[in-house]
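What follows is a structure written as structure tokens; I'll ask about it next.
Every protein chain but one is kept in place in this view of the complex.
Our next item is chain A:
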Amino acid sequence: MIKNYIKIAWRNLKRNKAYAFISVAGLALGITCGILIFTLITYHLSFDNFHKNSDRVYRLYTEWHDDGIGRSHGVPQPLGKTFRNDFTLAEKTARVISFHDNLITITQGNQVKKFKEDNGVAFTEPEYFDILNFPLLKGDKKTVLVKPGEAIVTEKIARKYFGDDNPIGKVIRVDNKVNFTVTGVLKDLPANTDRKQQVYVSYGNMDEYTGSKKREDNWGGVFSGSEVFTLLKPSTTMESANSAMALIVKKHYTGRDLQVWKFKLQPLSDIHFNSDLDGYADKKYLWALFFIGLFLIITACVNFVNLATAQALNRAKEIGVRKVLGSLPHQLFWQFIAETALITFVAVILAIGLSFIALPAINNLFESQMTFKLFQLSVFIMLISVLVVFLSGSYPGLVLARFQPILALKSKLSQKHVGGFSLRRILVVTQFSISQVLIIGAIIIVSQLHYSQTTDLGFNKDAVVLLPIPQQDKAKLSTLRNRINEVQGVEKSSYCYKAPAAQSNNSTDVNFNHRGEDEHWGINTKQGDENFLSTFGMKLVAGRNFFPADTTHEFLVNETFVKKLNLKPQDVIGKMLAIDGKTIKAPIVGVVKDFYNYSFHTEISAICIMPDYRSYSTLAVKINMRNAKTSLAAFEKIWNETFPEELYSYQFLDDSVGKFYEMDNIQLKLVEAFAGIAILIGCLGLYGLVSFMAVRKTKEIGVRKVLGADTMHILWLFGKEFTYLLLIAFVVAAPLAWWAMHNYLQDFKYRITIGPGIFLTSILSTFIIASITVGYRSVMAATANPVKSLRSE
């Protein structure tokens, strides 16, 4: 029996190639998206789940309760040590302090090799490798990193630095400051971990590296790279550990700080998802993806049901004959399920192929290393196949099985016997609602990104080259600037810590005008020389720029600073400002116009700008883009002559600002792709439906033409129908999309408003796409010779 089902299913598909193609293509696209989204979601859910006892592993983090709550995944450096020594709650506790973009130098004979490590170097206590499961391939786990001066690297790094040589015993130099001897090699890190460092060095060398012993006992500041991981004892709860943290605060803080500082534990499983800290994948977005995937599969199924029921009329005769020959309804039902299963099977095979092709592109987009997990994926594919088969096969199956044989044989079946046109209308409306939601979503993301890229940021981000400054040597700095300024095409240059908007920021406490109490908000400090304003094209709203100086004698502040004090810009000029625990005190001499110092996701901070050559890590050069090539070449030459031990690199400011929107761009690309696929599937369905309509209406069209209708009238028969359906779909989709995108935009502090234009664009584009889809078949039907169609009746 099954064989018979399959056989007739196969022949049916061969006979109706267009129908088969549309069904298979639609399902394959839907299932491909399903597979990819499934892979993406399971990939993110698998982050750091391979550690032993991972349910007992926590990271400590800092919270500040002042005006609002601030959080950092970094903690004061002494916290880890105190937690370990003063309490017995944990089996192991390890501090790890990581830096980024470190320069690693390796000297072999006369040959010097330099490497820039984006993921940087981590000063690590040896317990770290007892808590987290990163196994050593070479070296003794009991002794590595215990003594100062040791380093362990991953296999990948070992190969990169030393080729096939044995890395053990080799020396690496970090940032031209400290030498480490490699004593261990780690197995390469799995893709699904947020611990990205590949070079670990002894924690004991921290003071030597930073050049000061102050950090080890400094409870007053937090460096975001300073993290603490702990493996709690099985008997310890998160609550008891959190209350221990309260005791630590009591012991080490005084005055207002007692209320402000809090330390808490974050479960390892939360790290990847918590966007309040440094989580990468907000679960909100994973859910959104899940629903998009589900919607796409539903759209594909809807498509299938649509086509199958339309097709059902053509098969009425076969069904009638089968019934007369003694087939029971359930046999016909299963026959149809078998047919659906065959189509689904072909679609799944295609989808698997497509997924394999698409995965590298997705990995490229996310800069991830996802792979297909064979077992998980095959279970998922099985489930989804069964779901698709029954979701899309059972309705047409039931309809067919219930046919009255006599009516079927006499070709007297009409639309009401196959679920009617209204059912198919509902299905098309569903499909187009889904694609409209996605289209509106894509348009809003595009508009927001366009807005953030074209709005005046308050500073000029074009044609500014950022050169790194590895050493703060006064003489070198002054020579370097003089030589750079002589390069043809250079308009201005400025030494600064970072550009006005940067990923790296320092915040500190504020005391204004000798007030008794510090302000309840922090200030973002931007070190720069007297050319900072002119190089970045920033404007003063009051006062003047500071005079040239190497250290801080005068401050500039921004408008937000003034607003937070509830003052007018003129009022703060000449007043004293003290920051960094009142270690830096100077009068305010000017107020700059507000500029966006973060992305549009974040509010503008209170900012002060002051000269301090020890903080300069960037030379910003405003150039004339017409000479960009020669200028850049000259910069490299001059830079390498100034810092022969360092590795040259440069960045354009607009690229660096663009990095703020990396995630947004990824989201946009995803939504665009999914919207595209939803539209495509929708169009396939629409095409199928209009073909069906054209066949059904052949006689009606013939009669109308004989009665004198012209082509436009006939086309309107089709147009009317689809206009109507699209409008309903739009009415369904618009509020949904508005709600979803309104929530999305809440993530931006500075955002566009969702205006009618966006909705208009969406419906217009859908309209055009639908017209093109419907057009060909409609014109064919409308221009057919009426005599022919009437004679055949």
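Methods note: a residue touches a chain if its C-beta (ideal position, glycine included) is under 8 Å from a C-beta of that chain, and two chains touch if they have at least 3 such contacts; residues count from 1.
The rule is simple: contacts and distances are computed from a predicted model.
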Which of "Monosaccharide ABC transporter ATP-binding protein (CUT2 family)", "Glutamyl-tRNA(Gln) amidotransferase subunit A", "NADH-quinone oxidoreductase subunit" or "ABC-type lipoprotein export system ATPase subunit" matches, in UniProt, the chain that is not displayed: "ABC-type lipoprotein export system ATPase subunit"
Of A:Ile69, A:Ile406, A:Leu764 or A:Met780, the residue in touch with the unshown chain: A:Ile406
Candidate in contact with the missing chain, chosen from A:Gly326, A:Gly516 or A:Pro644: A:Gly326
For chain A, the residues touching the chain missing from this view: 1, 4, 7-8, 11-12, 15, 317-318, 320-322, 324-328, 331, 405-406, 409
